[in-house]
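The block underneath contains the structure these notes are about, expressed in structure tokens.
Removed: one protein chain of the complex. Kept in place: all other protein chains.
Chain lettering (A and B) follows the sequence in which the chains are written, and residue indices restart at 1 in each chain.
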Amino acid sequence: MGTGEAKIGVFICHCGLNIAGVIDVKRLREMASKLPGVVVCVDYPYMCSEPGQELIRKSVAEHGLNRVVVAACSPSMHEEMFRQVLRSAGLNPFLLEVANIREHCSWPHAHEPDKATEKALKLIEMAVAKARLLRPIELKEVPVARRALVIGGGIAGITAALDLAEAGVEVYLVEKEPSIGGHMAQLDKTFPTLDCSACILTPRMVQAARHPNIRLLTYSEVEEVARAGGGFEVVIRKKARHVCEDRCTGCGMCVEKCPVEVPSEFDQGLGPRKAIYIPFPQAVPKVAVIDDEHCIRCGLCERVCEAGAIDFGQEDEFLKVEVGAIIVATGFEVMDPWSLPELGFLESPNIITHLQLERLLSSSGPTGGKIIRPSDGKEPRSVVIVTCVGSRDERANPYCCRIGCSIAVKQAVLLKERLGPEARIYVCFMDLRTYGRGLEEFYAKARSEGITFIRGSPSDIEVMPDGTIKVTVFDQSTGKLLEISADLVVLIAGLRPPGDLKDLAAKLKIPLGPDDFLLEAHPKLRPSEAASRGIFMAGACQGPKDIVETVSHASAAAAKAASMLLKGYVLSEPFIAVVDEASCRGCGRCEEVCEFGAIEVVEEKTGRLVARVNEALCMGCGACSVRCPTGAIKVRNFGPEQILAQVAVASR
Amino acid sequence: MPGLAVFWGCRVLSGDVALELSVRKVLETLGVDITDLEPQSCCGEPIRSLNLTASCYLALRILALSASKGYNEVLMPCSKGYFMANWSLDMLSRSGELSEAISKAFSSEGLSLDRLSRPIDLVELVYRAVGPEGLRNKVEKPLGLRVALHPGCYFMRSKPGTGEGLRKLAELRELLSAVGVEAPYYPGMMDCCGGSLWLTRQDAALTLAGSKLKAASESSLDCLVVLCPSCFEMLDARQEDALSAVGEKKGVPVLYLPQLLGLALGIDPAELGLRFNRSPVEELSVVR
Partner (left out) sequence: MSGLTDLMTMAKPNEALKARIIALLARGPDMCLQCGRCTSGCTAFRLLELKPHEIVCSAKMGFVEELVSSKSIWDCALCLKCAERCPQEVSPYELILSLRNEAISKGLEIPEALRDILMTLMETGLAFKPKKAVDREGKAYGREELGLPALRTGLSEQALMALMELLGGA
């Protein structure tokens, strides 16, 4: 199979008008059918359709084809599907070459159809030249552990972990904070239904902690990740809590006695916590943790702990685990609005972020759910909510935070409810985009409750000596310049990727998008997978999402991971480096340049040195091949002969 | 490193010596050498409305002239001059046509866009040369003042939208605090003095200056501190007119930043050019 004289079929797709609207497909077919080795050339409106696929299968049988060239869209779209067509036609799937005449020709050169056609022909010629030299590749089944690592214990991580656990997969759920729950645990109510956030989240947190297939690792971080076999070897650092998890009963005695107070991260600095603390009442696990930075080692906690759980000598532990899949669910961060030039010079506790307002609204927050003006504790009579603070903003986050408008509507409704009908609530917006089910209706409800919506973005915000905030905004609907005197200003601050996402992505060797969130394998078809096998993404680490979208995304990631893990094996990667041992001199240059530690020069029994490739680690980058002085190491089907054949055509 | 060139700008040379005297004296006391860039010429700021390319040419010519004389950096105590330098550099980076036109204009004098001095302002210079700690060590007379700082548009927004203004403001406050001066936020702190509006709408410009003075008065802080000669002109030299434009009478002492630093360094008020301030600076005990 695949050897002997090349009999090549070329299949040109119109992609409706995407290709045929620009490129002269008929001419392309005529020219391509004259290329050496081409025995049949056909064009068809949609090659990816069932009749299109059948056309390829029939041609293979009819003409005895042993190589196939498809000229269509990007191989990242349908290459895998066309490989299966070859398989079903009885050919080795790697005897396929795709010429991308859509993304590389008809789309970018839409205004110069002749040149686009010329370029398409060149790409087909190159593909034919390469196809002639393609070799069949047989894939091996590599076993994978039926275990997964979920990084991040917010609603995304919890959902993914529970779905996997229910499917029979063992899960390590790693959370860097002392408790799981993430941002959702900080929220008061959720839009548009006004469900209590804690009421719907807490049971899921407990369920995750109790599930026999889930091992919860809080206050822990992923230290190292290496590919091994079909999966990964991961080192997890369990940071020292200085409290024994299995002894602590969560009684809170230690917290009560601790003399050190610092601002609570969970309460966004609006209230204090102690140096030994349990971040919030519903924390899971409900175990105290000592904050090393602020603890003065006075020993009071140790003295009052009846369970004897305090352990100042505790050190970080390192756990090595083997998993078949990794789901990243590290969420987002709320940006610091004080980095913006129009806000950074203001000094007032009465200007807060939407996340801070959630803590004020929450019954478990620093004020027990009472809305106050932080400067003096009085109840605000007038509140301004400003949307798009740092979002859709070239100076900060060029992208939309997607949830800000709905948060603004929700918080306006909740403030009106808590502060009473006389309280004035203003929402200043650039655009109000309450997309999603039930949200337009929710916006209507807010309007009906007497909340004032102003189409305009404030510029000058001033803090008056009595603590009042003056917000000036031009209202485009009335053409008036409005000054609003407010007791409290709420900034709907933009969302950012977590500060440490870049490091994690580097450890996982997966790319970030231009917005610094994780980049999915395909924006439409593979939105919850990384391009690297076995790595999946859930929730806002891939871009801002609301809770509904986050939960759906997380379940999708879990389903994708489960379908891989439950099979029990993965297929080896086709395009990896192979060594022709006869011509290898064992010089080790390939080993030097390999970024993935996939090559090792070993001594054979005869004493001869030779390079060996670890198939599990090789990413097929080809750096070794370029460096090899004898041409002994090559990436399968991307060797010098295949590449140079294309170059020869291209430079003709 | 070759010495530091200084570009004073037209406002200083047309009689606003308070800034020049105090900058020279303060830098001398701090042991920072400066050399006057000669000949001094227009930075292009006032003719932006006339022709953007020509104004960029004048600004960049100063940087090129300074570089041709071997200076890596040029001190620009005038905020508008400093802004013009930064803005023109930004303009260069966005338009090939502009840089071509300016290169051509440079050619007859043998200047080049490839060799330009870096503009720095007084705050950056003092911060880098001695820093808050170094400054604190040289203080002879801790001032113990709470001032209404008017950073000014062209200091705060020398590189609009970059957050640079906030960084500079933080550095400036550190320096002030080193000499015993607190510069708290007050409502209207970032408001414009009307300096650039003077060319086209004088009444409105005076109203802006008056409102600024009023904001400073109402803040019950000791005096108004400015960095830029254009702000000084509006708030000090034209103070009487500005106050009457908003129906106010009570004068506000206005000091240049280097005058304030100089007082703390123990320099004689006469040497800081305080007799050239029109505003009631004698109300401040540190001046007397």
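The rule is short, and it goes like this: a contact is a pair of C-beta atoms (placed from the backbone, for glycine too) under 8 Å apart; a residue touches a chain by one contact, two chains touch by 3 or more.
Quick caveat, the model's predicted, so the values are computed rather than measured.
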item	value
Contact partner of the left-out chain, one of B:Ile47, B:Leu113 or B:Ala129	B:Ile47
Touch criterion as defined above, residue of A:Gly52, A:Pro93, A:Pro285 or A:Pro341 at the omitted chain	A:Pro341
Candidates B:Arg61, B:Lys168, B:Lys214 or B:Arg238 - the one touching the absent chain	B:Arg61
Where the missing chain touches subunit B, by residue	8, 10-11, 13-17, 20-21, 24, 36, 38-42, 45-54, 57-58, 61, 83, 90-91, 94-95, 97-98, 101, 104-106, 108-109, 153-154, 156-157, 160-161, 165, 190-192, 194, 196-201, 204-205, 207-208, 273, 275-278
Residue ranges of subunit A at the interface with the undisplayed chain	341-342, 388, 392-395, 430-431, 455-460, 472-474, 476, 481
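As a convention for this text, only the chains that are shown with their structure count from here on.
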item	value
Centroid distance [mean C-alpha coordinates] between subunit B and subunit A, Å	47
Residues on subunit B engaged by subunit A in the complex (per definition of touch)	156-157, 160-163, 165-166, 169, 184-185, 187-190
Of all residues in subunit A, those that touch subunit B in their complex	339-341, 344-347, 394-395, 460, 462-465, 470
